[in-house]
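Heads up, one of the protein chains got dropped from this complex, but the rest are sitting where they should.
Up next, subunit A:
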Amino acid sequence: MKPAAFTYQRPTTLTQALAAYAAAPEAKVLAGGQSLIPLMSMRLTSVPELIDINGIEELSHIHVERGQGVRFGAIVRHAQLHAHAEAREVQPLLHAALSHVAHATIRNRGTTVGSIVHADASGEMPMIMSLLGGTLTVASVEGRREITAEDLFIGPLETSLQAGEIAVEAFVPALPARHGVAFDEIARRHGDYALCGVGAIVGLDADGAIEHVRAGYVSVSETPAVVDLTGCFPDGELTEQGLKDAAELALTHLEPEADIHASAEYRAQLARTLTTRVVAAAHADAGARANAEVTA
């Protein structure tokens, strides 16, 4: 389990990094290394050249813009974002989902942007980007561009990033007023990739009636899946029937597959159960937040 030979550079500015990448388009960007290094060590991928971005100070920011959202640079660790109190306030789903990303030691090194770019549909953060409508800023020697989550995830472990492009920052919008969120997942062991995970966001109108419901799914589709469940709650009320309908509707958008850890049927059952649990929790959260907003 030793990687094949590769060359390595560790630029300290983004400009240097982009120039290096432009000069060696077959190179790979090294962020936290929690996905890339195991692949290299097991010789499942061979990388001729590594461009380590961990020395680029300008990518280490977390900017919280109240009412707008959270921006975080490419070398912000899962653990830093998870512990960021303001970020949590502005978009609580970030914190809730990050709690389920791997183990503390991996969160200490792995980056949230790296996780988004890795585009694993079993990862929590790609789904969160899709559910919340986040955007990714990428840069190359040609300049910068923004990619919406929708345009980003084009296949399993595949994004629309071009060779020579480095993701520099991700943006996740703030939770609007009278909205609530929840996240839950079931994994075989604490910290493992989920067998199935669900995040939900519920918006209420001024009278407390459900205005919209969306849920995002982890590990039950090839690319992060988001399903609009609003139609299951026609009277704006959270009913048991509505939750059941939501679970069944969600399933029609998902493609749970069997592997050595779980059958497809079981994953479907988890998607069902978690949909009802998480949508109900997000609804309760929305109610609590709406109340708090009124009193505040």
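Note that in this section a residue touches a chain if its C-beta (ideal position, glycine included) is under 8 Å from a C-beta of that chain, and two chains touch if they have at least 3 such contacts; residues count from 1.
We take it that contacts and distances are computed from a predicted model.
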Candidate names "Xanthine dehydrogenase family protein molybdopterin-binding subunit", "ABC transporter", "cytochrome-c oxidase" or "Urease accessory protein"; UniProt protein name, chain not shown: "Xanthine dehydrogenase family protein molybdopterin-binding subunit"
Contacting the left-out chain in the complete assembly, out of A:74, A:262 or A:280: A:262
Of A:96, A:113, A:147 or A:186, the one touching the omitted chain in the full complex: A:186
Touching residues (missing chain, whole complex) on subunit A: 1-5, 42-43, 103, 186, 188-192, 195, 260-263, 265-266, 269-270, 273
